[in-house]
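Dropping the structure in here first, questions after.
Missing here is one protein chain; the remaining ones are kept as they sit in the complex.
Right after this comes chain A.
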Amino acid sequence: MLTILDKAIEHNGLVGAFAFVGFIVLISGFISRKLTFGRMHGSAIAILIGLGLAYWGGVVTGGKSGLADVSLFAGIGLMGGAMMRDFAIVATAFEVQPHEARKAGLIGIVSLFLGTVVPFIVGATLAYCFGYSDAVSMTTIGAGAVTYIVGPVTGAAIGASSDVMALSIATGLVKAILVMIGTPVAAKFLGLRTPRSAMVFGGLAGTVSGVSAGLAATDRRLVPYGALVATFHTGLGCFMGPSVLYFAVKAIMG
């Protein structure tokens, strides 16, 4: 019986994922209402449960894709993969009010640049403090502090060693997770209320996964504005990391 059920789920991965995620969201809504009395958003709890399960999956299988590495939950990989994520993000653009987006255009671009340069400086400086004092390692770890995609792309382009690359990816992953968990908690401090503020947030916080999950857990209506800016973040980082930023570090470090 159980093996037949196992097989049915494994052969219908995506459908299984729909059912499983629906169940997580149901439980999260229940926890949000009964245990936190609505103080913590249901989606924030669902994302936390997701991250917890990802940790469990990583420990059990030793793989890189969290719960999606457990064969029974392989469909999660498809449902939460880049294709579906981007498809759903693009769909949210239907809720954008063009005049609101246009009003924040310039400040959005400014925050996009700040969101690349500022984390890079912080990351590279900390790398230096921990003894990674060559320009290549500093640039790679600094780029990882932009996003976990910018890090390895930059590292590969300038020839970083594999342990520095791993460190750079880890930095980006920690950042994404911090943004996912921290955003709903810090929403008031960040002033996340309006489309404009969401666009500033999207530019500065970077990392599409962090921004999209963080805003989803804060206020669903802010998502398209934040995502609209954040999606340019990785591209800009991959462009600036191995070029302008690397040359700047090299010039300073001699």
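As a convention for this text, a contact is a pair of C-beta atoms (placed from the backbone, for glycine too) under 8 Å apart; a residue touches a chain by one contact, two chains touch by 3 or more; residues count from 1.
Just so it is clear, contacts and distances are computed from a predicted model.
Not shown: a single chain whose UniProt protein name, out of "Malonate transporter subunit MadL", "Phenylacetate-CoA oxygenase subunit PaaI", "ABC-type Fe3+/spermidine/putrescine transport system ATPase subunit" or "histidine kinase", is "Malonate transporter subunit MadL".
Per the touch definition above, the residue from A:A135, A:A160 or A:L192 contacting the chain not shown is A:L192. Interface with the hidden chain, as seen from chain A, comprises residues 17-18, 21-22, 24-25, 38-39, 43, 46-51, 53-55, 57-59, 64-68, 73, 76-77, 79-81, 84-98, 100-101, 107, 111, 114-115, 118-119, 122-123, 126-127, 130, 132, 141-142, 144-146, 149, 153, 157, 166-167, 169-180, 182, 184, 186-192, 194-197, 200-201, 204-206, 208-209, 212-213, 216, 218-221, 223-224, 227-229, 231-232, 234-236, 238-239.
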